[in-house]
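Scroll down for the structure; my scribbles are underneath it.
Note that one protein chain of the assembly has been removed; the remaining protein chains are unaltered in position.
Read from first to last, the chains carry the letters A, B, C and D; within each, the first residue is number 1.
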Amino acid sequence: MPVLTGKELRIVGFLCNWCSYGGADTAGIGRFNQPTDLRIIKVPCSGRIDPLFVVKALMNGADGVLVSGCHPRDCHYAEGNFYARRRLEIMHNFLPIIGYEPERFEYTWVSASEGQRWQQVVTSFTEQIHKLGPAPKILGPEASDTLSLMQAAL
Amino acid sequence: MGNPRSESNKGDQVKFQEELKDNIRKALPELDVVIGWCGSFDPLHATPHFMRREEDIDKLEISPLSVHNLATYLPGLRGKKVGIVVKGCDSRSVVELLQENLINREDITIFGFPCTGVVDQSKIKKALGGHTGNIEFCDMSESVIVIKSEDKAYTLPMAEMLADKCSSCRYPDAVISDYFAGEKIGNKGEEDADYAAVETFENLSVPERFGYWLKEFDRCIRCYACRNACPLCVCRDHCAAESRDPHWLSQENNVRDKLMFQVIHAYHLAGRCTECGECQRACPVDIPVLMFKQKMNKEIRDTFQYEAGVDPEATPPLLSFKMKEENITEKVW
Amino acid sequence: MKDKNHYLPEMATINEVIQETHNIMTFRVTFNDPQVMENFTFQPGQVGQLSSFGTGEATFVINSPPTRKDYLQFSVMRTGEVTSKLHSLSEGDQIGVRAPLGNFFPYEDMKGKDIVFIGGGIGMAPLRPLMLYMLDNRKDYGKITLLYGARSPVDMAFNYELQSWLEREDLETHLTIDAKYEGWQHTVGLIPNVLLDIAPSSENCVAVTCGPPIMIKFTLQALEKLGFKDEQIVTTLEKRMKCGVGICGRCNIGSSYVCMDGPVFTAAQLKELPNEL
Amino acid sequence: MDPVKYLKSADLMSWLEELARENKVFAPRYEGDAVIFAPFDPKQEISIKHAATMPPKKTVFPQSEKLVDFTYSKDPENLSRILIEAKEILPKGTTVVFGSRPCDVRGFTMFDRVYLAEKTTDVYYKARRENTSFITLACEKPETTCFCHWVDSSPSDASGSDVLATPIEDGYVLEPFSEKGQKLLTSSLLENGERWILEVKDVHENAAGFLANAPDLSQAPQKLLDVFDNMEFWENAAAKCLSCGACTYLCPSCYCFNITDETTGMKGTRFRSWDNCMSAQFTMEASGHNPRPTKAHRLKNRVGHKFSYYPAIHDGVISCCGCGRCIKSCPVGIDIREIVQEAINHEPAIGKE
Partner (left out) sequence: MKVGVFVCHCGSNIEATVDTAAVAAAAREFPGVVFATDTMYTCSEPGQDEIVNAIKEHNLGGIVVASCTPRMHEQTFRRTVERAGLNKYLFEMANIREHVSWIGKDREANTNKSVDLVRMATEKLLRNRPLYSKKFDINKRVLVIGGGVAGIQAALDCADGGLEVVMVEKTSTIGGKMAKLDKTFPTVDCSSCILGPRMVDVAQHPNITLYAYSEIEEINGYVGNFEIKVKKKATYVNWDSCTGCGICMEKCPSKKATDYFNEGIGKTTAINIPFPQAIPKKAKIDPDFCTKLTKGKCGVCAKVCPSGCIDYEMQDEFVTEKVGAIVTATGYDLFDWSVYGEYGAGRYPDVITGLQYERMLSASGPTGGHIKRPSDGKEPKNIVFIQCVGSRDKSVGRPYCTGFCCMYTAKQAILTKDHLPDSQSYVFYMDIRAVGKLYDEFTRRAMEEYDTKYIRGRVSMIYPKGEKLLVRGADTLMGSQVEVDADLVVLAVGAEASAGASELAEKLRISYDSYGFYMEGHPKLKPVETNTAGVYLAGACQGPKDIPSSVAQGSAAAAKVLGLFSKDQLESDPQVSIVDIKRCIGCGKCIQTCPFGAIKEMEFRGMVKADVIETICQGCGICTSTCPQGAIQLQHSTDNQILSEVNALCQF
């Protein structure tokens, strides 16, 4: 299903099962209102997130990607988020060379109890993406628009 | 290896080549093969040279045409006793392979020599008006390359024909070797790598950057020469590029998958790539694929103060972590 | 006249799925177009490409007898992506079929001769249509012997018809498994060894064999010991195939294409080919 | 045949523009540092001085093409009942390729014997082949890596081409070699070129004169079979091979392909894409067994196919057009000429098989 045109952008979230997914649950239980753009993919640990998933999502048309795991030292698997932090940081800083704004991808830590923080993260990330607007599409019906836009720039 | 060395040093080149050959002669009886370079299909090209018998050694030629990073062959020869002639940059790939246990140190004999740089064929091609199909003659000294092509003679300044990696080389001598022929030039690993080109590119606008790659990768033929020439693409026959499980890429001819592959390549090389530039050199359609890896290395250096291919005992930064990362500033929400 | 599009599969429906063993399933399929079904003919030994759209194609021997007109049968061992996908299908599901492809067993040339079938594991599947064809035309052939082996009884496909084969007077059936197994009442031993025990006469006899490469290697040696000449041994090969019509370039052995010139070869023909199985 | 025509160099772009009105026109131009056949754009310069980096293979045999589009649909009454509609996607429209070289187009004649074989005609290839015309430029001077004369061709070989264009002073002499070719030569920009015929011959002969004597390859098919089991020979030949696809994808006569499916939701496509016999996956079976497990096996098959297996079933025609791209573009400088010659000259060692 396409995003709701004019209303939503496509934002993918990768959340670890133990902390951030729980944090998002806590936000839900607390009825903390959030924008509706984000769709969450649950993974066991932020260490499971291959940063290439982030790029894959962007290249498949996502406008923003958000990763959230347990706070450092709180990893359910002791070390997963430490690896994740390094890898995601590197990918975050790498994105500009391809031509993506690094702000399209953020990673953060939200514990299972931090419903409010989760609300804050989702809200401000969604705003951030809306400020950037839709990401360029490489395939699909809008690809030709992208190409002409890019060609104009060159 | 932009060190301008005086003309009088040309004799050195000949001398260390002889010394190198002597070294190989000494070692060859204990080895299955020694890999070096020799002349190729025209005077402007060299090709990897696999020396198995003593007489093969005579054909060995070290010159600015010795572009190939022969470390690429080492993992495939695992289990054999292999000698390898390395430029400074090549030796860093050997270090990486050792670090990742993909070769055994005791099986490898490393022959080093003082490298003054190798040429960039595409620069020569440009200097010759876009055509190097009929090279009749080529001679090289420290400072110039003399080429005869289509009955015309060209004298090209060597410094301008060197590969970019050579003009800013910090490791002209092998960082690891069993034999070293000639006088060491002196490594300058403590100096920072030069990422000016990456930085310039990053200053372009978003559509300019994105558009640049869409255009460049449009002509990619997915031959994966970039990958196969890479000494650290050790997955070899099991690369994610062609697999269905995991199914990262389709086989369709589209820019998305080509670009995605380059990101995969760069990311899998993060903290491992020594910027030997073989990916870019191997590309038959001249796509500047090295830039992604340089960017990755720049980030690795800035974040972890790490440089690949200098210490066989080091752990690549993405396979390790610190509880507190000094150079990672996380987003505040 | 418009050329036939060899890459466009004919749509078919799965009528019946038989779980043969833990990793082998048999599919009985019928073309959706009754006209196509009615006009469809094939020879024993020919293969077909089954399509799961979205996953891909894989090649299987048509192992129903050519005399069955109401369905085509394929037995699929789960090894990779396509076969796994096929295993997830059930009755009523649609698949694409490109068939028949390749050559077939020289059953005409075998007339009047004794026949020994030697099948190992899934290798029984290609032999089945030929054997059933011969049993349907029993008088044309001499003594027919079947040696069918599998790792264990649970790895034995076509379990449901083995009893009837054993009971047939006009077929000598030997079943064997690799190692002892509780309740197993037939032979225990590796196929080449059992073959030497049975010791069929090579006189006016053709051996037809199919199975995993290692079994074929030793079976050929055993047959040689029994006096079979290369011309008397027929086997059928398996290769990675894509186009099925000799174009795409991967199933060749020298200048022979397994998809077109095979899959059936005599041992004599194989010896003529470069050694690249 | 219609008479030979002449086109002034100055009119070349206008002529191509004319052709582009009715056809999709491809011409070589610089993309980065490579010369690629790209859709003709009058605003962009074309580059025809030398052979292009890549042959125009993709114009008839695209890097990837849709074979079948399929759609799954459900019976609303019974969602378990799924119908699949598979639709063939045949290419449409006519294409003109300008600036191909004789070797480039001769490559398609290698395709033709396989793809247009009577019983197994490839409808996709056929549709493109019939609707694509080649205006081939005769070569004035072969390159170091050229060896078309080894394989029964020449710098002015018109086989497979529709028009052969020979550059002479200030213009091109255009000779039609097919009906399609004749149709292309109707523009008012063209004048009669009969008077240049002798010059054309000179250009052709001059070019051929640059080529050294060709070795006799008639023994190649058998000799290659003779060394088939000599793995040492092939391991030496393939020692420096990287198993990449540069040689095969740049080869005008390499025609192998892969077929893969991709789906999104209920829709999907079956693609055909170039495949590379130098890659291990090419023959890798699902079981993990690989009949060509090493790069030596695979290089053997590539050389064998071109110089032995193909000729064996196609009247002795060697499936190589001698363009030399595999040599020039090989990242490690593997020279197929050397391998073939070594095989021909190989003397089986005494006592060895």
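In this section, contacts are C-beta pairs under 8 Å (C-beta built on N, C-alpha and C of every residue); 3 or more make two chains touch, one makes a residue touch a chain.
Everything numeric here is computed off the predicted structure, so don't read it as measured data.
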Item checked: Omitted chain's touching partners, listed by label -> A, B, C, D
Next item on the list: Using the definition of touch stated at the top, determine which of C:Ser88, C:Asn137 or C:Asn275 touches the missing chain.
Entry: C:Ser88
Checklist line | Those residues of subunit A which, in the complete complex, touch the missing chain | finding: 1, 3-4, 7-8, 10, 12, 18, 21-22, 24-25, 27-29, 31-36, 39-45, 47-51, 53, 56-57, 60-62, 71-80, 83, 87, 112-113, 119, 137, 139-143
Check: Taking the full complex into account, what residues of subunit C touch the chain not shown?
Finding: 88, 90
Next item on the list: Spell out, residue by residue, where the missing chain touches subunit D.
Entry: 72, 74, 79-80, 263-266, 288
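The rule we apply is simple: only the chains that are shown with their structure count from here on.
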Next item on the list: Between subunit B and subunit C, tell me the centre distance in angstrom, where each centre is the average of that chain's C-alpha atoms.
Entry: 51
Margin query: Using Cα averages as centroids, what's the distance between subunit A and subunit B in whole Å?
Written below: 35
Next item on the list: Send over the residues of subunit A in touch with two or more other chains.
Entry: none
Notebook entry, point to check: What residues in subunit B touch two or more of the other chains?
Noted result: 215, 244, 254
Item checked: Complex interface listing, subunit D residues touching subunit B -> 31-34, 36, 47, 49-51, 53-54, 62-64, 141, 143-146, 236, 239-240, 242-246, 248-250, 258, 260, 262, 269, 271, 273-274, 276, 279-281, 284, 295, 327-329, 331-335
Margin query: Which residues of subunit B touch subunit D once you look at their complex with the stated criterion?
Written below: 33, 40-42, 45-48, 50, 52, 68, 72-73, 76, 122, 125-126, 130-131, 133-135, 150, 215-216, 218-219, 221-225, 227-229, 236-237, 242, 244, 250-254, 278, 281-282, 284-288
Note to self: Help me check something: in the complex, which residues belonging to subunit D touch subunit C?
What the structure shows: 67-68, 70, 72, 80-84, 86, 88, 114-115, 117, 120-124, 126, 225, 228-229, 255-263, 268, 270, 272, 275, 277, 282-287, 289, 291-292, 297, 301, 304-305, 308-310, 312-313
